[in-house]
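Structure in C-alpha cells, see below.
Excluded from the complex is one protein chain; the other protein chains are retained at their positions.
By letter and in written order, the chains are A, B and C; residue numbering begins at 1 in each of them.
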Amino acid sequence: MPFNYTIAVIAIPLFMFLFLGLAGVKMSRKLTGVLGVLGMLVTTVLAYGVALTYFFGTGQGQVVDGVRQAITVWNPDWLSFTKTLVVRMGIMLDPIAAMMLVVITTVSFMVHLYSLGYMSDHHGNAEKGFQRYYAFLALFTFSMLGLVVATNLFQIFIFFEMVGVSSYLLIGFYYTSPAANHASKKAFIVTRLADFFFLVGIMILSYYSGSFDFDTLVFGSNHANSLEVAQSIIGNPGVATFMGCSAMTWALTFIFIGGAGKSAMYPLHIWLPDAMEGPTPVSALIHAATMVVAGVFLVARLFPLYVVCQAAMDVILVVGAFTAFYAAAIACVQSDIKRALAFSTISQIAFMMTSLAVSSADGALIEIHEGYGLGYMASMFHLFTHAMFKALLFLCAGAIIHAVHSNENSDMHGLHKYMPITSIAFLIGCLAIAGIPPFAGFWSKDEILVACYNKGLGWGIWMTMVAGLTAFYMFRIYFLIFFWNKHEVHTEHEPKDQPWTMTLPLIILAVISIVAGFVPAHNMVTWDGGHLHTQLDWTVAGTSVLVALVGIGLAFKMYYKENPLPERMASSCRGLWTAAYKRFYMDELYQFITHKVIFQGICKPIAWFDRAIIDGFMNMLAVGTQHAAYGVRRLQSGSIQGYVVVYFLGALLLAVITLICVLVF
Amino acid sequence: MEIFSNILIYFVIVPLVTLLGLAVCNNRGMAAIRTVATVGATVLVALAAYLVYIFLHERGMGNQAEMILQTSVMWYAPFNIKLALGVDGVSVVMILLSAFIVFAGVFASWKMNPLPKQFFMWFFLLSTGVFGFFISIDLFTMFMFYEVALIPMYLLIGVWGSGNKNYSAMKLTLMLMGGSAFLMLGIIGIYFHSTPEGIPHTMNILDIVRYDAIPHNWQMWLFPLTFVGFGVLGAMFPFHTWSPDGHASAPTAVSMLHAGVLMKLGGYGCFRVAIYLMPFAAAQLGWIFLTLTGISIVYGAFSACVQTDLKYINAYSSVSHCGMVLFAILMFNQTAMTGAVLQMLSHGLMTALFFALIGMIYGRTHTRDIREMGGMMHIMPYLGVGYVLAGLASLGLPGLSGFVAEMTIFIGSYENADVFRRTLTIIGASSIVITAVYILRVVAKLLFGAVQNEHHRELTDASWDERLSTATLILAVAAIGCFPNFFVNIISDSFVPVVNALKAFFPVVM
Amino acid sequence: MNLTLLMYLIPSIIMFGCGVYGFLTRKNMIAIMISLELMLNSVDINFVVFNRFLFPGQFEGMFFTLFAIAIAAAETALALAIIINVFRAIKNVDINQINKLKF
Partner (left out) sequence: MESVGNIIMYFIIAIAIIAFSVLTVTTRKILRSATYLLFVLFATAALYFQMDYHFLGAVQIAVYAGGIVVLFVFAILLTHKPGADTQAITSHRKWLGVAVAMIGALVCGYALFSYGGFCGKQLIGDDGLSIDRLGQMLLSTDKFGYLLPFEAVSVLLLACIIGGVVIARRR
C-alpha cells in the first residue's frame, strides 16, 4: 500500500511518549527537549508527505472519477464484541483526516519548539517536570492523530478519551497549584459527561446499524451512495422511536453532545476557560487548535448521517449559533488574556459547528444542488485556518505572559514598544480572526457566512453580527495589551521579545495565517470528496468586512489610548457587564448542581443510607443476636437453687398439663 | 494416581506444598520465608501461564469440549461426590488472574510484621481455596474450596489488620458465612434434583446440565438461594456492607487477594452455578437481581464520592465495579458475559493495584484520610504515578483494562432489545462519569496540590519489592487494555453453553 | 384404726418438702447437702413403702433403696470432698461466693 508509512506518523509520538515517560527522568532536560522536538519534526515531515501525496499525488487510488476516496491503510481487529460488531484500530485517510494531520502536526511541532523556550523556566525558576511535559505532549499528539485517522466510530471514542486524559494531565501540569488542579478535574469530568452521551449514541447507532465502521456507516460503496446508506441504517424509521424521535435522531444528538463536550459548546463549555490554567503552549495546542475541534471533526465525520437527520442538525444549529454569540459576548469583558482567547476559541468553534449545521439547507436533501455542502467545506476550512491563527495568538499570549509574569491585561499595556515582533504577530492573528482580507480568517469565515445566508437570512445576519463582535473583542485585547498607556515595569527585567525558539514559531505561524486563506479548500475538503464550485459572494464578504471594520474601529476608539469610555460603558449597564464578566453565572450554576445537588443531595444521603440503614440493619442483626445470647445466658446462672426452683415450676407445669388432660379427655 | 497426571491439581498442591514449606521455616528467618513464598508464587504464575498455553493449544487443535483437562475421581461414593476437575476459558483466565495477584501480594507483604510465617501460611491456604474453586466442576468440591478460601480471611484480618479489625473481621466472615449458608442450601437442593428418577444424584455441573432435571418450581427457590449466596461475595447491593469495613481493616495483601480474586468467586459462581444450572429461574427472576446490581453500580459510585478514607473509597468503588460484573452476567448474552469476565480480570488487577498502593502510602504516612494528605506526587512520584494509572484504569482510560471491560459490558447489554434492560444499561453507563468524579477527587486531594503535612516531605518513594509488586499489576492491566482480543478469544466461547441453555427461556441475542 | 399406705407417705412428703425448702433457702453448701439427704431419704422411704404395701414378696423397692443408700454415701463423700476443696480455695462455703464458673 502506498500509504503504509502513515503508521509511523502515529507510532512515533507514541514511542516518544513511552520513551520520554519511562526514560525521561534519567535524561537531561535539554536532551529530552531536543529529542521531543526532533521526534515531532519527523512526524510532521511524514504527515506532510502523507497529506501532500493524498491531495496532490496521483495513481495511488485516492481519486476515482474526480472523487477523493477514503483509503483504509491498516485496519486490524482490536476488540470483538460479537462476530460482526468488531472494534478495529486502523488508519483511514480521507480529505479531512489528511487535513487534520497537517493541522495537528504543524501546531504540535510549533508548540514543541516553542516550549523549549517557554518551559525552560517558570517565573524565573527552573521548570520542574520538563521531561514529563514533553512526554505528555507526545501522548496528546499521538491521541489526536489516532483520533483523526480513525476508521470507525469506536476508535474515535477511544481516542476521545485519550485526548481527554492528555488534556487532563497537561492542564494539571502545575499540579501543586490548586487552581490547575481544580481546572484539570473540571475539564475531565465535564468532557466525561459528554463522552457518556457519546457512548450512549454509539450504543444506539451500532445496535441499529450493526457496525462501527465508517466504511459501512457513511461511505458505503462510494461517496455518492452515502445518503442511501445512511437511510438504510435507519431501517424502518417507524419502528424504533422514543419520545417522538427516531433512534437515529437520538443517536446522532447524543453523539453531538459528545462532540459538544470536547468542543466546548454551551452549556458544556465551562471547562475550557478554566483549562487555561495549564501552560500556555498547551493551551495553544490542545485548547485552541486541535482537541477542541474534535467535536467538529466528529460531526463532520458523520456528516452524511446528520444530513438525513434534520432534527439533530437543528439542535446543532441552535446550539452553535447561540454559543457563538454567548462566548463572543463574554470575551468582550474578560480581563485575563488567556480567558478572553479561550472564549474567542469557543465562539470560533461554534462558527464551525453552525457552518456544519447549515449545510443541510433543505430538509431531506436527496438532490444535490449548487452550494450544497458549502457549509461543510467552509467549516473544515475554518477549522484549518483557525487552528493556525489561534495557535499564533496563544503563543503570542504565552510570550507576553512569559515576559510580564501575569495573565491580567492590566499588568500589560503598552508592550508594543518592548515586544515589536510579538506585537506584529499578534496583530496578524487579530486581523485573521477578524476576517480582514487577505488574511486567512477572511476566506473561511466568508464562506461560513455564505452558507448561513443560504440557510436563512436570519442566521446570516446573526452570524455576521457575531463576526463583528469577534473583531471588536480581539482588537480590544490587542489594544489593551500593546497600547492603552505606557507600560509600568514591575519586575527588574524589562519585557522584551523572547528567544528564537519562541519567536520562530510565531513568525512561521504568522506567515501561515497570512497565506492559509489561499489554500484551495473547496477542491480538497468537500463532504463527498468531489469538487465544489464556489466563488466569493461580494455582498456577503463586503458586509462582513464592513462589520468587522466597524468592530475594529470601535475597539480603537475605546482602547487605543487610556480613556474613561470603557469604564463609563461598563458602569452604565453594570448588571450586564458583571454578568458577562462572571460568564453569566454558568460556573456558579454548575457549582450549585455538583456540590449542592449531587454531593450534598445525592452522595451524602446515599453514604448515610449505606452506613445507617443498610449497615445499621446488618449491625442490628448482630446486636440483636448478641442481646438474645446475653438474655439466654442469664438462665445459666450457676445457682443450683435457681435451677431447682425452675425445676419445680416445670414439675408444676407438667402436673397442671396432666390435670388439664385428665379433665378434658 | 490418575489425578496427578492432570496439571490442574497442581494449582492446589503447589500452595499446599508452599504452606508446608513455610511451616518448617524458622519464624524469625525472614529470608527463608520470603524465598519459599516467592518460589511458591512464581511457580503458580508459571503454571498459570503454562495452562493458558495448553488451553490455547487444545483449542487450536480443534478441541471443542466445553471443559478441557477433565479428570474425575470418586471421593465419597455414598453421595456420589467426586473430585471433578476441568477448565474452560473463563476458569483459565481467572486462574491466571489469581496467580498474578498472589504473586503481587507476596511482594506487597514483603515486610510483613508480626508473625510473617503464619501470615504467609494463611495467605497460601487462602490461595489454595481460590485455585481449588476455579478448577472444580463438582459442586461439592467447589463449595469446599470456597469455604477454605473464606476462613483464613477471618484470621488474616483479625490478626494482621489495622483499625477496627476485630469488628471488621467478624462482620466480613459472618456475612460471607451467611451467604454460604444460602449457598449450601441451594447446592443441596440442586443435588437432590440433579437427575431424573432412577439415576443416582450427582454434584457434577456438566452432568447436571446434561440431565437438565431440576424442576422449574424448584428452580424458582434454588436460583435465588445460590445467586444471593454468591452475590454476597460479589458485593451485591444490599449485601455489600462487609466490603468497606473489611477492606479498610485488612492488611494490604489480603485486601488485594480479597478484592482481586475472592470477590470474583462470587461472579464466577453466579453464572457457573446459578444461571447455568437453572436457566429457567434465571430468565424468570433475572430482573430482580438485575435491578439490585444496577443499583449497586450507581450506589457504590455515589457512595465513593463522599468517602474520605482511601480504602473506603476503593471498597465502594469495588461495589460499583463488581456490581457491573453481576449486572453483565444477568444480561444473558455472550458479549455482556464476556465483558463480565473482562471486568473481573480488570477489577481484580486494578483493585489489587489500588490496595497495594494504598497499603504502601499508609505504611509511610500512617493515615488513610485524604484530607490529611496532599502533594504526594511530589514526595513519592513512583507511587503517585502508579496511583494515577490505577485511577485511570478504574475510570476507563482506553489502553488500560477498565475501558475494555466496561465497553464490552455496555455494548453487550444494549444488545438486549427490551426497554427495561436498556434503561438499566444507560443508568449503569452513567457510572463512568461518577467514577471519574471520585477518582479525580482522590487523585487531586491525595497526589496533587500542596503538601499538607510537613512531616510527609521526609517520606521515601517505593522500594524495589513494592515497585515489583505494582509494576507486575500495571503491566497486566495494560496488557488487557492493549490486547483485549487475546483475552476475549479465550473467554468468549465459554459462554456458548450458558447462552444455549438460556435460549429456551429468554430471547437471547447471539 | 389401720396403718394405711397413705399414713406412711405423709411423713415422707413432709420430709421431702423440708428438703426442698432447705435446699432452696440455705446458703451454706453443707446445709444444702443435708437438705439433699433429706430428700433422698424421703424417696427411699417411698420406695420401701410402695414395695412393702403393694408388692409384698418382691424386693425391687427394697433393693433399690439399698443401692440408693450406697450411692448416696458415695455422692456425699464426693460432694463433701469438693466442698472442702472449695473451702480451701476461697475460705468460704457460701454458695453465692462460688460463681467463677458462671456463664
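Simple rule for what comes next: a residue touches a chain if its C-beta (ideal position, glycine included) is under 8 Å from a C-beta of that chain, and two chains touch if they have at least 3 such contacts.
Just so it is clear, the structure is predicted and the values come from calculations on it, not from any experiment.
Partners of the chain left out, restricted to shown chains and counted across the full complex, are A, C. In the full complex, subunit A touches the hidden chain at residues 644-645, 648-649, 651-652, 655, 659, 662. Interface residues of subunit C facing the missing partner chain: 1-11, 13-22, 24-28, 30-31, 33-35, 37-38, 41, 44-45, 48-49, 52-54, 56-60, 62-63, 65-67, 69-78, 80-85, 87-88, 93-94.
Keep this in mind: only the chains that are shown with their structure count from here on.
Of all the chains shown, the one with its CA centroid nearest the global CA centroid is B. Averaging C-alpha coordinates per chain places the centre of subunit A 97 Å away from that of subunit C. Touching subunit A in their complex are the following residues of subunit B: 170-171, 174-175, 238, 240-242, 245, 299, 302-303, 305-307, 334-335, 375, 377-378, 392, 395-399, 403-404, 407-408, 410-412, 414-415, 425-426, 429-430, 432-433, 436-437, 440-441, 444, 447-450, 484-485, 488-489, 492, 510. Residues of subunit C touching subunit A in their complex: 20, 23-25, 32, 95-96, 98-99, 101-103.
The residues of subunit A lying in touch with subunit C in their complex are 633, 636-641, 644-645, 648.
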